[in-house]
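Every protein chain except one is present and positioned as in the full complex.
A and B label the chains in the order they appear, each numbered from 1.
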């Protein structure tokens, strides 16, 4: 994962995320936390935005990787890849539907210069149509 | 669709959205983009908020309308309209449940005076209990 800070009134960065499977919840907590630390903002809001239509973002448990595996499996059960009724011809309707369910943006507070995640929380980039090289936009706005 | 700018420190507007079916994902990208352009904010955050309990908002592919149709159909399959177990007596429990799943707010960055959507992304107002005249609130906060 690489980061590319961009100019602007509020520090904005982009993380490049390389995914390895068709569906993958990738823990990007450390990379986002580093962007926040580098921004040297004491108190504020960190916005995460996924500019894709077959990938999303969630905050959930990162301590046990089985949790992410269970979320992936549950989404696959709820939204099958090959439902006969899909109209979109690219074979990734399930990827778009999963993205609609989990969402493409998240908001996390910054306190005392750090991302204020809960004790067990981590940030997961949700790949639903990989493997691909993806982008995660991060904006850091001081209070 | 009509827009009504309101006064305030940050430009805030309301889009009036007229839906035509009980369930309809309506592409409102152009109207939101125009509000952002009119606000003349170079860099910032655009907040979208749906003040209803049976309608939501998502960001997903707008190039092929079959994607929105597949999302509508998948939600209808996951949350049937006439489940026997529903307690709410108005016959629109499915509409409330779908709203809980997709959410009522979204956040998109503004860069170089424009809504910074991904290449294939559009903004969809999600009607789940129409047809109705609905409202979409938009707040534009400069960095």
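Methods note: a residue touches a chain if its C-beta (ideal position, glycine included) is under 8 Å from a C-beta of that chain, and two chains touch if they have at least 3 such contacts.
Everything numeric here is computed off the predicted structure, so don't read it as measured data.
**Q** Just one of A:33, A:58 or A:135 touches the chain that is missing; which is it?
**A** A:58
**Q** Which positions on chain B touch the chain that was left off?
**A** Interface with the chain not displayed, on the chain B side: 8-10, 12, 47, 49-53, 78-79, 83, 85-90, 93, 96-97, 99-101, 103-105, 107, 135, 137, 139, 141.
**Q** Just checking the interface: what residues of chain A touch the absent partner chain?
**A** Missing-chain contacts on chain A: residues 43, 45, 58-61, 64, 66-67, 69-71, 73-75, 78, 101-103, 106-109, 111, 116-121, 142-143.
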